[in-house]
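Here the complex is missing a single protein chain, while all its other protein chains stay put.
A and B label the chains in the order they appear, each numbered from 1.
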C-alpha cells in the first residue's frame, strides 16, 4: 500500500465521521448516515481523480474505502449522543480531515509531475470539496463561507508547503507530513485563537 | 436498443417530469422547464458514466434523450395546472424514476463486471443524484434529507437486489425488474404507510 493510498484511507475515515455528524444533526437513519459519510469522504478525492483523468477513481479501484466510510457512519450513529457539542467535534474532525486530504491531493498531483498551480489547486479541491458537498447537500452554511476563519487559506498554505518541500527534495512522506502540519496548524490556530486574514468590507474604515 | 438504453430512456422521461414540476413550482418559463427537466433526467446517469469512464456519456451518444426530457417539460408546462397537488404528483413520479434509474445504474455497473460495492453505489448514484441536483439547484429541501422517509435506503435495497439476483443467474431483464420492484415497493410503502428505519436522536429515550 502506497503512501497516498494510506493518506486517502485516513482522510476518508475522518471526513466520513464529519459527514455522519452532519447526518446526526439532520436526524437521519443509518442509511442516511452512510450516504453523508460516503459523500463527504470520497467527494474531494473523486473530483481530483476525474479532473486528473486517473482511472479508475480511487474508491472504484478499492471499494474498501466505502466500507471504512460506512463503518465510521455506524460508529457515529451509536455514539454521537455521548458528545455534548456535536458541532464542535465536527469542525475539529473536519480540520484533521482537511489536513490529511490536502496532503493526499497535492501529493498525488505532485507525484504525477503536474505544475505548481495544478498541485496547489488539487490540494485545495481534495481538501475542501468533500466537506463543501456535505454542507451544500445538507443545507448547512459551507465552512468555506465562515467569516473571520481561515479555511481555504489553510488548504492553500498546505499545498504550497507540498510544492516547496518537494522542491527542496524532501521524501514524499516528509512532504506529506509538512503539508498536513501546516494545514492543521493554521486551521487550529484560526479556530482556537481567531487567526484570520483581513476580510473585505463594503466601506473601508477611515484612517 | 439494449435493455439499459431502454431503462435510461424510461428514467429520463419520468425524472424529466419531476424536474419540470419543480420548474412549475418556481414559476419559470418553458426554457427553465427544459433546463430543470434535463438536469434531473440526465444528472444521475451522467455522474455514473463519468465515474465509470464510459465514453461518450449516454446522452452525448444519443442526444434524443434530451429530446425526451424537453418533450416531458413541454407536457408539464401545458398541463401541470390540472393537478390539485403538484408536489404529491412530483414525489410519486420521483419514486417511479428512482426505481427505474436504480435498475439502470446498478445494471450497467453489473454488466461491466464491477465489484458488488461499486454496483451498489452506482445504483444509488444513478437513482438519487439527478433528483438531488434538481433539489439543490431549485432550493427545495432534498428528498434525501426528509426525516422518517426511506429514500437512499430504497436505492440501496434495489441495488442489493441487483447484486443478489445476478448472483443467482437471473437474466438481465429479470434482474432489472426485481431491482425496480424492490426499490419502488419500499419507497411507496414509506410514502403510503410510513415505513421507516429508526432515526438518530440526539438523546436516546430512557429505557
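One rule holds in what follows: a residue touches a chain if its C-beta (ideal position, glycine included) is under 8 Å from a C-beta of that chain, and two chains touch if they have at least 3 such contacts.
Note that the structure is predicted; figures quoted are calculated from it, not measured.
Asker: Taking the entire complex into account, which one of B:77, B:184 or B:200 touches the absent chain?
Answerer: For the chain that is not drawn, the touching residue is B:77.
Asker: Sort through B:32, B:117 or B:158 and give me the one touching the missing partner chain.
Answerer: Answer from the full complex: B:32 touches the omitted chain.
Asker: Name, in rising order, the residues on chain B that touch the hidden chain in the full complex.
Answerer: Spelled out for chain B, the touching residues are 23-24, 26-35, 38, 46, 50, 55-57, 59-60, 63, 66-67, 77, 80-81, 86, 136-139.
Asker: May I ask you to list the residues on chain A that touch the chain which is not drawn?
Answerer: 50-53, 114-118, 121, 124, 132, 136, 141-142, 144-145, 147, 150, 152-153, 156, 196-204
By definition in this document, only the chains that are shown with their structure count from here on.
Asker: Cα centroid separation between chain A and chain B, in whole Å?
Answerer: So the centre of chain A lies 29 Å away from the centre of chain B.
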